[in-house]
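The other protein chains are all here in position, but one chain of the complex has been omitted.
To keep things simple, chains are lettered A and B as they appear, and every chain counts its residues starting from 1.
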Amino acid sequence: MLKTFRIGGIHPAENKLSAGKKIVNAALPAQVMIPLAQHIGAPCQPIVKKGDKVKVGTLIGKSVGFVSANIHSSVSGTVNKIDKVMDASGYKRDAVIIDVDGDEWEPTIDKSDTLKRECNLSSKEIIEKIAGAGIVGMGGATFPTHVKLTPPPGLKADTLIINGVECEPYLTSDHELMLEKAEEIFVGTEILMKAVDVKKAVIGIENNKKDAIARFTEISKSYPGIEVQPLKVKYPQGGEKQLIEAITGRQVPSGALPISVGAIVQNVGTTFAVYEAVQKNKPLFERIVTVTGKEVKNPCNVRARIGTPIKNLIEIAGGLPDDTGKVISGGPMMGKALPNIDIPVSKGSSGILIIPYSEAKRKAMKDCIRCAKCVNVCPMGLNPTLLMDLTEFQIWDRAEKQKITDCIECGSCSYTCPANRPLLDYIRLGKGKVTGIVRARKN
Amino acid sequence: MENKLIVSPSPHIHSGDSIPKNMYGVLIALIPAFLLSLYVFGLNALILTLASILFCVLFEYFISKFLLKIQPTINDGSAIITGVLLAFNVPSNLPIWILAIGALAAIGIGKMSFGGLGKNIFNPALVGRIFLLISFPAQMTTWPAPVLESATDAISSATVLSQLNLSSALPTLSSMFVGTESGSLGETSEIALLLGLIYMLWKKIITWHIPISILVTVAIFTAILYIFDPQPQYNPIIHLASGGLMLGAIFMATDYVTSPLTKKGMVIYGFFIGIITVCIRLWGAYPEGVSFAIVLMNGFTPLINYYTTPKRFGEKQNG
Partner (left out) sequence: MNVILTAVAVLCVIGAVSSAILYIISQRFKTIEDPRIEQVQEALPAANCGGCGFPGCNGFASAIVKSDTMDGFYCPVGGQTTMDNIARILGRTADVSTKKIAVVRCNGSCEHRPRTNIYDGAPNCAIAATLYGGDTGCSFGCLGLGDCVDSCLFDAIHINPETMLPEVVEDKCTACGACVKACPKNLIELRKQGPKSRRIYVSCMNKDKGGVARKSCEVACIGCSKCQQVCPFDAITIENNLAYIIDDKCRLCRKCVPVCPTNSILELNFPPRKEPKEETAKAEA
């Protein structure tokens, strides 16, 4: 009996079209547009200006305040300008635009491929290095990692969980990374264990990645304290709270942080970036992106520099198919549909999914038939049809009592609804409204 | 040629589930019961069922288009289900004109007067049945004998429940479960209905909570009475096997629109349906109580929905 989370969940078709495709390096673009807001928290302050020369790994944006992250150049060349560019948020925001010239890296970066296991830094030094390297959650949430590794006073973790689940259909970037950089991920795990002072780490992997589970289980024998846990294939197993429940059996209480049940979760991509930052002095400036879709000629996993326009990656996968309907940054359940393909790759771009026109348009919405399927599949135990009604009628106090702020926006409700009601659209709106009301009340 | 990209909030895929898929699934689940009703009651069963479907669909179409002036939604299958369930609730010798009135009551009063699918409070088929029961008590309670038993049909014979009511001799259990006893069109074969339940559970059209809580409540309530006073009228197995209980528990009480949304709510709903059914059967004037029990609890569904919530993530602490 594989471990899993108890409430709700769905089983969308996996469509892992790019599974087994080895990671290819994307060619350097002629120009990159590096957004200054690629993370949760305050956008960076640019510290370069037009005409400055930069190398790969040069700090170009300084974090502002605690919940923020540094941003580094992903190319060598000259800063063209700092201007507003449309990024994955759907709005134009400040970005550093750099004309690419060669591929010269900062001399402090160790470019070698040899595995370096030993780390003699203290916990504080590790976290400082992670902060300096601008590492954020690479599963898509982009929460600054050094903030997550610094729990509020009084709270301490007893388990580190590494998220190798990748429950979204189509995406395989984490899977490939686990196959190609397995040992590095284990060293990264050890480093993180030291950073938060825990003796136990569990790497959770969904059971549809049997090769990764086998490889990791083999390697775990030489890494005491780190175990590998295969998990039942169910969406959203990769959600932080669901993963913690599956592995430790504990449910994070409503409104509380995972650290309150003694768990800290990090994505495998983040863990690998931590390894590179701490052991190789390499800041975060590139990531693996899955380019996929039913009509894509060559679904693949690409290592791309931050700031590369998405259309370059689509070219590597065989070009934009003729009857493209939607281009999505991320997976089909929680990813963001993009209005054009000039948008640059950012730290949270886990995948580019192209949905054909015939499948892209939503079906017409009908009245709610009270079938309660949305209630059955909600992993947080909410009542989505009620929350949608409360939002439409703007009954915020009852929406708050019905725990609308607990919603993790996984999309299971809208996916399941036989009446094609846009449940998550309204719940997201209501959640934002109620969060604002709660925050205003506290002040 | 480049299309404009389509932009919408997530999620961007859908399960493919739709209202017609669920409605037609219920119809497939009703096929075993329908086939058995043909076998037991003969041609009348076919005529009544088809007539009922026709009347329900036509009434819904005309009321939607000309009275309410909204887009008719007859192709989602819900009117067809109301038709089938209404037919299954009446004796096989019911005159067609009475059935038509029942269909008008079911669709017109029970469904469209509230605004159509999704808005009604009471189960339309049961509204139709109760309307007919009260308006035409004689025709609705004369049950023809099963066709197999006699060469000529339309001999009225007592159902198991009315026999219990009158404390007369009882048929064997196996005939009750298979369905060769007298009764309304769809209610007689428990096995056929249970097959339908299994199909609906497998296809995830309904969950087990409502049917099981009704049947378990009836079984336990009558069992308790039976322990104190072992009369046939308290026998739990006879209660489970007779009358419209199985049909009601599996197909009528589980109607999406009129039943609660949360699992807690569904169990409470089923529990009270069971209690009220047994009370009416044993101490009420009518031999059968399921229809009244379900319609009564339909009225409580909004209240149940208001006061129950699903099991929240993070409520209990383990580990």
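Everything that follows uses one rule, which is that a contact is a pair of C-beta atoms (placed from the backbone, for glycine too) under 8 Å apart; a residue touches a chain by one contact, two chains touch by 3 or more.
Note that the coordinates shown come from a computational prediction; the quantities given were computed from them, not determined experimentally.
The omitted chain makes contact with just one of the residues A:His11, A:Lys49 or A:Lys92: A:Lys92. Of the candidate positions A:Asp52, A:Asp389 or A:Asp425, contact with the unshown chain belongs to A:Asp425.
Of the listed residues B:Val7, B:Leu68, B:Ile121 or B:Leu282, the one in contact with the hidden chain in the full complex is B:Val7.
Residues 4-9 are the ones on chain B that touch the missing chain. Touching residues on chain A toward the chain that is not drawn are 84, 86, 89-92, 336-337, 339-340, 360-362, 365, 422, 425-426, 428-429, 432.
Note that only the chains that are shown with their structure count from here on.
Centre-to-centre spacing of chain A and chain B amounts to 48 Å, using the average Cα coordinate of each chain. Those residues of chain B that touch chain A in the complex are listed here as 1-3, 5-15, 17-19, 21-22, 73, 76, 116-119, 204, 207, 256-262, 305, 309-319.
By the touch rule above, chain A contacts chain B in their complex via residues 7, 10, 12, 90, 169, 241, 245, 248-254, 256, 261, 320, 322-328, 332-341, 353, 355, 357, 359-363, 366-373, 375-376, 378-383, 385-386, 402-403, 406, 409, 411, 414-420, 422, 424-425, 428.
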